[in-house]
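All protein chains but one are shown in place.
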Amino acid sequence: MYIIVVGGGKVGFYLAKELLDEGHEVLVIEKDEHSPRSTFIAEELGDVVLKGDGCEAATLEAAGTGRADMLIAVTGDDEDNLVACQVARARFRVPKTMARINNPKNELIFRKLGIDVTVSATSAILNQIEQELPTHRLVPLLHLRGRAGLEMVEVRIPAGSRIIGKEASDVLLPQGAMITLIVDADGNPHLPAGYSVHAEDVVIAVSRVDAEEQLRRALTER
Amino acid sequence: MPRLADLRALLDVRQLLVPSDGSPASFEALAQAINVAKRSRGSVVVVHVIEVKRTLPLDAEMADEAQRGEEILAECERLAEEMDFHIEGELLQARESGHAIVDEAVERGMDAIVIGTEYRRPLGEFQLSRTVQYVLKHAPCQVWVYRMPARTGEG
Partner (left out) sequence: MRVVIMGCGRVGAQLATMLEQGRHEVTVLDVRPSAFSRLPASFHGRKLIGNGIDQDVLRRAGIEAADAFVACTQGDNRNVMAAQIAKHIFNVPCVVSRIYDPIREEMYHMLGLRTISPTKIGAELLLQAIEGGRAGE
């Protein structure tokens, strides 16, 4: 098979290497000819790198996309991967297109547009983690140095939380926990005093590690 | 001034590879390579590379290009005969000439690649072709570049 790989990053390199080992004809399209990566690919794998923008019809034309059996887009940008696959399908009638998605939220749109998706490593890992976590999770941001057992954490307020509408400084919290900042859905920061909590707000709090579970419940339960 | 030892080292160059695209510079390069090979009792291999566009598979039938390639190689052989020397010619198909030339030199364990280049100023300034640049950068053996004299009025 003739397989075109768009994106000469780490993923593109290992993918190309695997495909070559399996005896396929492979071409890697990389925007930056002089990037250390594409030089590395050219040196490791030989004459299989084409410089150009894999979303541009002219580049894909030069790459012989018209005779490709498959195009796999693995750049770090989902929008570039989407467009490369769409151009390959619509203009060059490539029978199979596949994309790496970096943001798991994008899986649906790719599938709706008829592009096969390689579930990204991030998404696979996140799925794994999410099963281990309580529904409305508390994300540890940093350990406060020199203060054993004290952490800064972040909690997203779910719709239906009992604290919605309350003034943030009035919310009853476990001992050893304190709200320091609220970031609203538009990304604006607010101090707790005089600010009433909305759904989807992100609360940044400082808490003793042993009080974190109580804090999570205080902020998220109905 | 080069020391005598350096000149002797030149005589250790026995296996020479000459890429030929049929240009005057490539024939000049071949003549120089033959002169060296004669002195070192060495051999010369001439390669002509047919660049195959990605729109075609690498092993595509390229009749016109192959015929032109054979003609260039025959011309090279005639030149060698005139100099009382025998060369080996080879036709290659590749995506890029530079890669093919370097690969061939590595595979055959060549001592030197002798490559000719025209004096061209396509955008007002002298530019070394992509192929020559690649060979200079990647060949493990010696590389000799024969550049044609600048013609007055050119550019």
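Things worth noting here:
Here the chain labels run A and B in written order, and each chain numbers its own residues starting at 1.
In this section, contacts are C-beta pairs under 8 Å (C-beta built on N, C-alpha and C of every residue); 3 or more make two chains touch, one makes a residue touch a chain.
On a predicted model such as this, the values are computed, not experimentally measured, just so you know.
Among the chains on display, the ones the left-out chain touches in the entire complex are A. From the set A:Glu79, A:Asp116, A:Asp170 or A:Glu221, the residue in touch with the chain omitted from the display is A:Glu79, counting the whole complex. Residue in contact with the omitted chain (choice from A:Ala42, A:Cys55 or A:Val197): A:Cys55.
Interface with the hidden chain, as seen from subunit A, comprises residues 55-58, 77-80, 82-83, 86-87, 90-91, 103, 105-106, 108-109, 112-113, 185-187, 200.
Please note the rule applied: only the chains that are shown with their structure count from here on.
For the pair subunit A and subunit B, the distance between mean C-alpha positions equals 50 Å.
For subunit A in complex with subunit B, the touching residues are 2, 25, 27, 46-47, 50, 61-64, 66-67.
Those residues of subunit B that touch subunit A in the complex are listed here as 53-58, 94-96, 99, 103.
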